[in-house]
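Below is one structure, written out as structure tokens, with a few remarks after it.
What you see is the complex with one protein chain gone and the rest in place.
As written, the chains take the letters A, B and C, and residue 1 is the first residue of each chain.
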Amino acid sequence: MKAIKDSVHDHIPICELAADLLETPELQRLRHIKQLSTVRLVYPSANHTRFEHSLGVYYLAREACSLLDVEGQRAKAVRAAALLHDVGHGPYGHQTEGIIERRLGKHHDEVDDLLGEGRLADVLESHGLDPEEVAGLVAGEGKLGQLVAGELDVDRMDYLVRDAHHTGVPYGTIDHSRLLAALQFRDDRLVLSEGNVQTAEGTLVARALMNATVYRHHVSRIAGAMLERAGERLLDSTDLDATQFARMTDDRLLAALRDCEATADAARRLEHRDLHKRAAWAKLDAVPEEVVTAERERVRRFERDIAEVADVSHDDVLVDTPGEPSMPETSTRVVVDGEVRRLADESPLVEGLRAAGRAQWRLGVYAPEEKIPEVGAAAERVLGVEVE
Amino acid sequence: MKAIKDSVHDHIPICELAADLLETPELQRLRHIKQLSTVRLVYPSANHTRFEHSLGVYYLAREACSLLDVEGQRAKAVRAAALLHDVGHGPYGHQTEGIIERRLGKHHDEVDDLLGEGRLADVLESHGLDPEEVAGLVAGEGKLGQLVAGELDVDRMDYLVRDAHHTGVPYGTIDHSRLLAALQFRDDRLVLSEGNVQTAEGTLVARALMNATVYRHHVSRIAGAMLERAGERLLDSTDLDATQFARMTDDRLLAALRDCEATADAARRLEHRDLHKRAAWAKLDAVPEEVVTAERERVRRFERDIAEVADVSHDDVLVDTPGEPSMPETSTRVVVDGEVRRLADESPLVEGLRAAGRAQWRLGVYAPEEKIPEVGAAAERVLGVEVE
Amino acid sequence: MKAIKDSVHDHIPICELAADLLETPELQRLRHIKQLSTVRLVYPSANHTRFEHSLGVYYLAREACSLLDVEGQRAKAVRAAALLHDVGHGPYGHQTEGIIERRLGKHHDEVDDLLGEGRLADVLESHGLDPEEVAGLVAGEGKLGQLVAGELDVDRMDYLVRDAHHTGVPYGTIDHSRLLAALQFRDDRLVLSEGNVQTAEGTLVARALMNATVYRHHVSRIAGAMLERAGERLLDSTDLDATQFARMTDDRLLAALRDCEATADAARRLEHRDLHKRAAWAKLDAVPEEVVTAERERVRRFERDIAEVADVSHDDVLVDTPGEPSMPETSTRVVVDGEVRRLADESPLVEGLRAAGRAQWRLGVYAPEEKIPEVGAAAERVLGVEVE
Partner (left out) sequence: MKAIKDSVHDHIPICELAADLLETPELQRLRHIKQLSTVRLVYPSANHTRFEHSLGVYYLAREACSLLDVEGQRAKAVRAAALLHDVGHGPYGHQTEGIIERRLGKHHDEVDDLLGEGRLADVLESHGLDPEEVAGLVAGEGKLGQLVAGELDVDRMDYLVRDAHHTGVPYGTIDHSRLLAALQFRDDRLVLSEGNVQTAEGTLVARALMNATVYRHHVSRIAGAMLERAGERLLDSTDLDATQFARMTDDRLLAALRDCEATADAARRLEHRDLHKRAAWAKLDAVPEEVVTAERERVRRFERDIAEVADVSHDDVLVDTPGEPSMPETSTRVVVDGEVRRLADESPLVEGLRAAGRAQWRLGVYAPEEKIPEVGAAAERVLGVEVE
């Protein structure tokens, strides 16, 4: 059997189905989408791609199927879904998710159309697989879909460890071998076997610490906000349509931003890491409730108001109100004393982590360095926040 | 400069003071004391010793002094204390701590006498150091003592990472470089600089997860209880005195247990991992308060009572009531918004971890496998516990 | 001091000089040049950049200066040269080196002009450094230049370990801490101290094994040959000049190839890994001497002749005659029995590695998969090789 060397899982054996899928442009495209998009502006080693991550998820799915005695065509479908689970991502992954969802009404895990046509459909069908079924698994549907997308999925097992390996931040190094070995089905529900409350807590904690240290680092958030604004501008200023946009790679998007007058400066700033800085930065309890929960349109209006008050260009003001960190791992099911229980009901850590997530929450208002004083002052007035 | 290769910190440069200290029998003795004593009966790779750990602590102390601009004789004293911080440990480290404290009234970090005489004193004095001052640092006294023994000490930074490396359990892999770089003195108090709440939380969480998964694993606790009982027997049955006992190595203690009739069977069991099993295992809320808080003498009486009710030999019953896990890291001081704060006041995680520690607490009653039914039943009656 | 997290060296402290240099577009550009260019088509985790590598080299240079007691302005100059040593690289690093050298007559380590003007010059001068002197160090000039570019330089120490970390191929994991600690100056010559013949052999062997397994993998060589051909075409078909070409990033070059009719197909093939395959592959003793030593112009003529004989387009034939692997490490100086000796004179391994390098040498002729039969046959005839 062919094999591919991986920096995390070492030797990944490649079945024929995977070999065929890997030759499609849809999967090769993932070589050009970074796993952690703008995080690499903070952690310079974090240049890993969704391609190598997809291989890792494929590998873990293969192991999981083998440990759970899932075999034959069902295992093939799971392996295909694992390998393909990220083909729906737009350029810069999560950073353009909002744009794509608003314009196309579609989440990155809705891949029916991508899998149902062209070479991907051909390859899947030539191996006796139904593209629609594989797309269902990618969306987390059915018993086996839990392996691909769910609170115990192999996606998370791979990315935590891989992101730790590439950023150098150790918190993500979960015990994925133990997690895999602890997987069981109980009434078609994927659970962790007896004695694994701490295994589940370990994963939960790992993601919380990676959130705080890596995924939500303010420099990455600033670059992400700049990128999202530039992406919107690009779509508004050119005849590029949202579907084309969604199929771009990181470097094709950057090239398009460079080539469009309205976004050329943003492109230059992103390329040279000449980023906006924090004009305001405020904790949850220093921000009025209506700002925290403001819808996107409202936030856009805040930006225009702040720009007006500060007498700067609209482009010079970015308001960033992150949602509360999600903690899907809290729904992890673990067998305790013979019964299936939710981690949230079993572990006193869950509430502590939620509170820690809230304590780390910050509203950000970003502006070019030289305009920070006026933008900061205007943000305080317009948003009514107390700035740190 | 001489250097020693280490599996964790790679290349450890050895100053002349350290080279001289390393030649003393007191430090060489630590080659023969395992860092994790009975844990290796669960994690077979965990054979690392207090010798290599001491080198690691020395290395981190050196780095810390350099980053904090501690120089000259003061730095030498800190390095000496770091290298010597474990010379006071008895055989099997923490597992004989209770015996030694009860018989000698001395904790392993009280090393005035060990440092004040013989070759250690000679070496220290020949390098212009006062043994008493070094012993004070080992006990955590004074401003610089916080580096050696305190909630931000280099001891913990080394052992968490080293124990993770050798057990294969990743949770201990804290970000020790960042911790080191974040150390500051504020009014002679060792604190973490601004922006390091998560760094502190990471360490706290790491220790909590290692506690649950490694340090308090029930198999290691069983072996530890057997060892403590055998140690007491040995001292009661022979003319070995407690001071000699405290200076033994792991293998010298095992040899003494083998050679003493009263303990020969325990020695065989420990050597061949033919351990007692759990006859009772109960959660905190299933154990009467008076049992949870029982003093040692009371516990010993419980054991005799259970043995009597079960009609087995006293040796066949071990009652293990662990204290609540300590969390010294919660007193870590971190600079937040310019002010020094206690982690416990700043991080909502602390309360969650405490509760998790309580949820993991178990009373254990251990007996030879074939006597579990009668000992289990007797334990329920005598202790009034509801058994899991 | 500021610090940057690195996946290889962990925590890299950043001095003010480095912090200022890192803000220049010239250094930020290296974020967009992959360290191993086309190797990532074989080893999908190998996405690391010359930016993170440059940080690693800076870190090791800092350590080396400290160990060798190089201080003050001289150390600053070495650190600057280490950080800047790769700014002269063109897009895709070594893969466009030939094009740039032929068109500009300049090697990537000639950086006088880059350092002597614009922001780099400003930053260097503001820190009291002479750009010309720093450029000299980058080129390996003088006593301290050996640390930056020479057979014992910190460049190699970083890339071997980093390439191993990111490819997952362990062979490059040399003992860089020991190498650093063994560095000495003897009569202004950088040497390894007594007892380090094996340390030097270890590095030599590491590079030889990485050459065979990673750097010269045939798939990477094929992609490299395609890229070089496309680069030449681009320069011939557009008004892009060679200086602009040399300052591109990987993704800017790929965008330019996409936008130029003559190279659009090559761009697509590289992006989707739809590469040429081996039409001929021959060992050294199966290739006529005149082909092995043919100059570039001659090789280009071979390509045209093969295309003609095979009746295919010129674009469908690539002839790849690699030079013999260089082994600069064989000139490493080591102190043996008190005298400085060349590794080549001291180690019997050197001759074995040279011979192994020759045994691994292959001539390659590459063509699109469907044209392999005719191109292969034509290559045999035109080149007079016996094909494997």
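Quick note on the criterion: contacts are C-beta pairs under 8 Å (C-beta built on N, C-alpha and C of every residue); 3 or more make two chains touch, one makes a residue touch a chain.
These numbers were taken from a predicted model, which means no experiment stands behind them.
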| item | value |
| --- | --- |
| In the full complex, displayed partners of the excluded chain | A, B, C |
| Sole contact to the chain not displayed, among A:103, A:119 or A:178 | A:178 |
| Hidden partner chain, touching residue among C:43, C:58, C:92 or C:171 | C:171 |
| Candidates B:76, B:166 or B:354 - the one touching the absent chain | B:166 |
| Hidden partner interface residues of subunit B, rising order | 4-8, 10, 23, 25, 28-29, 31-32, 34, 40, 43-49, 51-52, 55, 165-169, 249-252, 254-255, 271-274 |
| Missing-chain contacts mapped onto subunit A | 1, 3, 5, 10-11, 13, 177-178, 180-181 |
| Touch list for subunit C against the chain that is not drawn | 169-171, 173-175, 198, 201-202, 205, 209, 212-213, 337, 346-356, 358-360, 388 |
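Keep this in mind: only the chains that are shown with their structure count from here on.
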| item | value |
| --- | --- |
| Chain nearest the overall C-alpha centroid of the shown protein atoms | A |
| Length of the line joining the C-alpha centres of subunit A and subunit B, rounded to whole Å | 40 |
| Averaged-CA centre spacing for the pair subunit C and subunit B, given as whole angstrom | 49 |
| Multi-partner residues of subunit B (at least 2 other chains) | none |
